[in-house]
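The structure is given below, and queries will be raised subsequently.
Here the complex is missing one protein chain, while the rest keep their positions.
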Amino acid sequence: LAEPLIYEIGSTELTGVDFEDLEEFDAQLGGVERQSEIGCAGLAEPDVMRHYTRLSRRNYGIDMGVFPLGSCTMKHNPRLNEKIARLPGFSNVHPLQPMSTVQGAIELMEELSTWLTRMTNMPVVALSPKAGAHGELCGVMAMRKAHEAKGDARSVVLCPESAHGTNPATAAFCGYKVKAIPAKDNGRVDMQALIASLDETVAAVMLTNPNTCGLFENEVRQIADAIHDNGSYFYCDGANFNAIAGKVCPGDLGVDAMHFNLHKTFSTPHGGGGPGSGPVVFSDRLKDYVPVPYIVNDAEGKFALKEWLEIEGDTSFGRLTAFHGQMGMYTRALTYMLSHGIDGIKQASEDAVLNANYVQASLKEDMSLAFDSYCMHECLFDDGFLKDTGVTTLDFAKAMIDEGYHPMTMYFPLVVHGAMLVEPTESESKYNLDQFIRSMKGLAAEAKSGNKQRFLAAPYHAPYARLDETLAARKPILRYENNES
Amino acid sequence: LAEPLIYEIGSTELTGVDFEDLEEFDAQLGGVERQSEIGCAGLAEPDVMRHYTRLSRRNYGIDMGVFPLGSCTMKHNPRLNEKIARLPGFSNVHPLQPMSTVQGAIELMEELSTWLTRMTNMPVVALSPKAGAHGELCGVMAMRKAHEAKGDARSVVLCPESAHGTNPATAAFCGYKVKAIPAKDNGRVDMQALIASLDETVAAVMLTNPNTCGLFENEVRQIADAIHDNGSYFYCDGANFNAIAGKVCPGDLGVDAMHFNLHKTFSTPHGGGGPGSGPVVFSDRLKDYVPVPYIVNDAEGKFALKEWLEIEGDTSFGRLTAFHGQMGMYTRALTYMLSHGIDGIKQASEDAVLNANYVQASLKEDMSLAFDSYCMHECLFDDGFLKDTGVTTLDFAKAMIDEGYHPMTMYFPLVVHGAMLVEPTESESKYNLDQFIRSMKGLAAEAKSGNKQRFLAAPYHAPYARLDETLAARKPILRYENNES
Amino acid sequence: MRYLPLSDADRQDMLSTIGASNVDALFSDVPAEFLNAKIDLPTRKTELEVERHMSKLAAKNTAAGSVPFFVGAGAYHHHVPSSVDHLIQRGEFLTAYTPYQPEIAQGTLQVIFEFQTQVAQLTGMDVANASMYDGSTGCAEAIMMARRVTRKKKAILAGNLHPHYREVCLTQTQYTDDELVSQAANPSDPEAELQAVIDAIDDTTSCVLVQNPDVFGNVRDLTAVAEKAHAHKALLVAVFTEVVSLGALKSPGEMGADIVVGEGQSIGNGLNFGGPYVGLFATNQKYVRQMPGRLCGQTVDADGKRGFVLTLSTREQHIRREKATSNICTNSGLCALAFSIHMSLLGEKGIRQLAMVNHKKTLDLKTALNSIEGVEVLNKAFFNEITLRITGDATDVVEKLAKKDIIAGVPGGRLFPNAGLDDHILLAATECVTDDDIAALTAGLKEVL
Partner (left out) sequence: MRYLPLSDADRQDMLSTIGASNVDALFSDVPAEFLNAKIDLPTRKTELEVERHMSKLAAKNTAAGSVPFFVGAGAYHHHVPSSVDHLIQRGEFLTAYTPYQPEIAQGTLQVIFEFQTQVAQLTGMDVANASMYDGSTGCAEAIMMARRVTRKKKAILAGNLHPHYREVCLTQTQYTDDELVSQAANPSDPEAELQAVIDAIDDTTSCVLVQNPDVFGNVRDLTAVAEKAHAHKALLVAVFTEVVSLGALKSPGEMGADIVVGEGQSIGNGLNFGGPYVGLFATNQKYVRQMPGRLCGQTVDADGKRGFVLTLSTREQHIRREKATSNICTNSGLCALAFSIHMSLLGEKGIRQLAMVNHKKTLDLKTALNSIEGVEVLNKAFFNEITLRITGDATDVVEKLAKKDIIAGVPGGRLFPNAGLDDHILLAATECVTDDDIAALTAGLKEVL
């Protein structure tokens, strides 16, 4: 059954919120009152409950089953985090109320900072970026500011071909030219090519480690040294930090800046597309360039936030967002960290890697592995096993929906043909993985056996059949219009 | 997809709860330690989330759509009630902590009592009964105690044929013989027959008003007078109070005792089968017989609960439950009452009656009305319109599931052949009712047109097909057994 | 009004479909003098106003989590994982009806089936029902069930049964065929209390109700009671108020109980000032058709898929009316769901750990209190409750401690008025009690004694 739009069941006359009755009064709106109709439909509360309950049931979430979306780390979201984030002392405090009345909030930020800096063995962290990509911006801006401070403007940033699209986009945003570094056959960055590209124009190198193929860059320390010898900075995309948290400190590897996807690594629910949070840790080389606000202690040991650049001599590159960043995510992340403890975080990384290797080992005969070595937290297949079957990676993924799963990541990284990137995360039990593996084996066998029909119009058992994306883009309908009026 | 049992996915070795590590210590359990296996399966938290999320999706609830279950009043359950009930000051207080530390809780009970007594115009209320049927017990016990106090033991309780099964069961539980009173053709109690049955053996008459046919007993005041003239008491089953709350005070009608289904009338969620709450209001005639605990004020005006019968001369009939009753439901009910206000409660009753009459008027040509007059909050059809179609009331109800609805109440009240009792409640919008009416018309037309197939194995689109209840009863399997071991 | 979806225009439209001039015409069966009675109660409030009002009431109460807290005696302050409360609030569970339409109620039904299994396992019995109102009302049902099974009337209530439970049994059976015999409480000699029960059993006895751990916290083995009862064709009804104890103690089933009844609040459910709670009720296979309450059984659907239904309902009041085994109509579904989810999180490993943490805290509490001049802990064997005898009036001491924001326990006189227990205090210690809490109580007691 299709769910109507709110505009089809509600009306501008109905409301599901009560207000005190106002007596007549003279408004002081300066004659700028709204006269025209707004048009928003209202519904009484019972209908609101049903509309959104029914809509939700057309979604797939982690709470429903395995969500093996490579690079996205769809792990369990403990409800304790949600409960804590809703304590009025966190959820109902204003970013601009007197700092004396929010000491607990700033202390929480301080405690989170301790966790992030110690887990990475890096001295400072900027908490305020709103998401991973925003964190990249933070990191690259600090690098550019540092180069400028040295009077050494540079113009190029190196990114591997397999990088997340946000890496080159961010570099371009900061005025850099982007130069791609090729990968070797084993899925790692070609260190020789990288070193060959290092010259006095290179401001920074942006690597992801573990990389987007799910592999650890085993030459990372040598790469870092080469970067530093060139007077460049080493930016690490921390999207895959969840594979090594508690096991490896990026600071030890020579990283100068790394953003966390705080939400996915430390378990804020994805929420259908955010909000996220992207704190960035910095090395000593960059620590003078972090954005405001940051935490300081006043003379009495009370916490405060430095909110403004000083007029003279401040090397901070500025402010990335109003207020202090994603407090709601800080709360969830710290709750999650305290729950696990550093021992639990390490165990979670190990389990994530174990689960991925188990899936890889179990499916390598049935599907085609992109790289034949142990993987980290995700395993990568290409579409070799679908050759001549008439089934594409997309078809295969849509058929997974009929098996009760969310598809894996498809066609990323770009360096692999018809890529299928599977990240089970540490949240899956062996029982769940065995069920998943059985389904994948079944699908692979069906595809190879020539049963194209199972795939071509899949999913068959989802709430909706395949959607026409071309139609949507060709003549965009981006809002409801009442066609009757 | 079938959902496995927890025993099929969990194990006795797994747990989803962490505890502090205990050092070895000498237990003082008196040598009664548990040696044998318990056998309960544990699951890590992610799997618990999924198991219950997936199970929940096999349920139908008010949040999903119209729930026209006559006599059960499946109305909207505001989430504000849930939020308030979870305030630690209500949810985390112990019934036996010092009364000086729970003044707010007792004040809440007092405030709820004010609402219940004023809405009924009756002087006292006993809050503690745990559900409607428990409230009936409370009412009838008070009546018996009152008769005994007068030295006038009586032996018979009169109940209409259409009474809820709990009425005769309760009377029997209190040692009474139950005598049935017939109904008239218009669905009301036969007052002549009732008066003819009144003699010195009759302790009480139990009526439901509005009655189980959804009709108001228009002669109720005369009936009450006849009961009282006979020295008997008038018990009113308040299951249908939601039709008249804010409009009519049962005390004005001569009622001596009436229980509320506090949960359904004042919107505690049904929860798949409770918990409920069944406070009972009493007339002056019975007020000395109420059970403990009840609220008293001490000399300083502080609230207290009288928890024990006095040794001498106490006429209370005793205690119905440990502690003070269903605080969680008191909280929800008071929240709901304050939200509506008495004006909103009256409006809700009117809307409930309006909605039922709208459904009745809209469907009376398509289905067969049991009684042709305005109804109260529910309308009653019989299976006359299905005559010779080969479709039963049950089949018709199951087909409603395929239309996206929960079935109406079937085969109750017993006085109507193949009864279908429809209670839309005040929570339904006209849009929802029009959709519902359209579906019912469509089904009725299909049945009459000879399309039996649509009905006989319905539902076709539910998570499960019809369940074999005979098999379940013949060889009951009431728990999981590991057949492998 | 935010919960009412009809607009005035809708109402007019609908009245004209009905053919009524106004809504009061629909109430024409109500004698005019009684319609639209004036009622002196406030009008509607905004959500914000309601929240403010209720929060103000809540703030007048001392919540268990906010202070050192040691009250037990039938309700226990445990920690419930947040996932439990999240899951029971899913609309499909929360707003579902009793599962009489199994095709669209398999969620609730499978949960009941799993719940029944968990309760049977914990109690060591064959089968359990879908839950009762609470432990106390379950006891009254157990007495009546024993009468139906044994066709005898005399039920013996052990002296150390929770006094509220005793009162509920006496009240609920006062007009039935049951005859109840209550024995005297004996906080300091629980073995003697047990012996008194054994001594009272004879051929007219239908059942004996014995609580373990008893209301004073004492733990005993009930095997000897069961043997004597069975020798006289009577049933042992084993009662508990603290279900967590089943994670540490020999199960009632292993001790020979025929019916086990108790309170399940500790698992999954909050204190809630006394309710709603969830009564647990289990028995052996041969008595299943005499068991009160709802039962869920396994079956298959028309496609052969395993599924569940309510079954054996011929015992119930909506079928049997005045011949029903009980007048109970509902159970405590949502509380049972919370119980079952929490138990699934715990599993055998978790419930055993939880039980031992409780016992250890109570041992620590006992050790600390025993060191105080003028305080004597009566218990030799216990689980997570102990009883003190102090020099002085317990009510007075508890009130003085409450003024210091320490909620110490239940004065003996509150549960046993006029029974000479005014110098007793009943205390419990759960996993929520910290060392600091124990130190605060100890220091506080020393000050006020």
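Things to note:
When the chains are written out, they are named A, B and C in that same order, and each has its own residue count from 1.
The working rule: a residue touches a chain if its C-beta (ideal position, glycine included) is under 8 Å from a C-beta of that chain, and two chains touch if they have at least 3 such contacts.
All figures in this text were calculated on a predicted structure; none of them were measured in a lab.
Here one chain is not drawn; of A:G151, A:G273 or A:G313, the residue touching it is A:G273. Contact with the chain not shown here comes from a single listed residue; of A:A172, A:V296 or A:A445, that residue is A:A172.
Of A:Q103, A:Q192, A:N297 or A:Q453, it is A:Q103 that touches the chain left out of the display. For chain C, the residues in touch with the chain missing from this view are 2, 47-48, 51, 79, 81-82, 86, 89-91, 345, 431-432. On the side of chain B, touch with the chain left out of the figure occurs at residues 11, 13-20, 43-47, 49, 53, 78-80, 82-83.
The definition used in the following text is that only the chains that are shown with their structure count from here on.
Between the Cα centres of chain B and chain C there is a gap of 20 Å.
Between the Cα centres of chain A and chain B there is a gap of 48 Å.
Averaged Cα coordinates give chain A a centre that lies 46 Å from the centre of chain C. Those residues of chain B in touch with two or more other chains are numbered 45, 49, 53, 57, 62-64, 76, 78, 427-429, 432. Shown for chain C are the residues that touch two or more other chains, namely 1-5, 44-45, 47, 49, 81, 83, 85, 91.
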